[in-house]
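A protein chain is absent from this complex, but the other protein chains hold their places.
Our next item is chain A:
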Amino acid sequence: MIDVTMANRGTAQRPNGTQGKICQFKLVLLGESAVGKSSLVLRFVKGQFHEYQESTIGAAFLTQTVCLDETTVKFEIWDTAGQERYHSLAPMYYRGAQAAIVVYDITNQDTFMRATTWVKELQRQASPSIVIALAGNKADLGNKRVVEFEEAQAYAEENGLLFMETSAKTAMNVNDIFLAIAKKLPKNEQAGNASTSGQGRRLVESEGQKPATGNCCK
């Protein structure tokens, strides 16, 4: 299991090595409104849930860095408006995104249905290499569960998605899902080429410090 405190870790803890590289990725959050998209991100980036600090003025655009063995993955998380009326605008957001998390609420069947339409849309319209993760949020409300874990997992396997049930409230699986995405993302030289598809730019670290990968990623 991932250490929960990892969410509070800032960019200062990123591993700095002579050969270490930073890959920047754009990640979009999709899902019906009120499924907890922004809560999920706030938990991941700030470690907060309903105890907002003054400095946190918005949860629509946030960045977080995750350390993998040799690379530092910098997530740029773009939140999208979940309301049905803004659905048609979504392609503008996921254009050029390398990763997407489709969130649904396990206590609401409709949100799961919407999630499946999002997945279909992404597979059809987004970049072919996009990494899609399905997150069943509000897992702490197990007694009100409507969407069964097996049902969602079956769907995810069918479509080749990453799948986890998460809880922004208890921080369950929040970091895991981001880490899983980071691992799945291609970190080759093409990914660092910002010129063509707007993929994360690869920036060479100039500082020559010892890598400290061990303390952030297990």
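One rule holds for everything that comes next: contacts are C-beta pairs under 8 Å (C-beta built on N, C-alpha and C of every residue); 3 or more make two chains touch, one makes a residue touch a chain; residues count from 1.
Here is the rule we use: contacts and distances are computed from a predicted model.
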Notebook entry, point to check: Which of the following names does UniProt give to the chain that is not shown: "SCP2 domain-containing protein", "Lysosomal protein NCU-G1", "Rab5 GDP/GTP exchange factor" or "Ycf54-like protein"?
Noted result: "Rab5 GDP/GTP exchange factor"
Margin query: Using the document's definition of touch, tell me which of A:A59, A:V147 or A:I181 contacts the absent chain.
Written below: A:A59
Next item on the list: Looking beyond the chains shown, say which of A:L42, A:V66 or A:A99 touches the absent one.
Entry: A:L42
Next item on the list: Considering the whole complex rather than only what is displayed, give the residues of chain A touching the chain that is not shown.
Entry: 24, 26, 29, 33-34, 37-38, 42, 50, 52, 56-61, 76, 78-83, 85-86, 88-89, 92-93, 96, 194-195, 198, 200-201, 203, 206
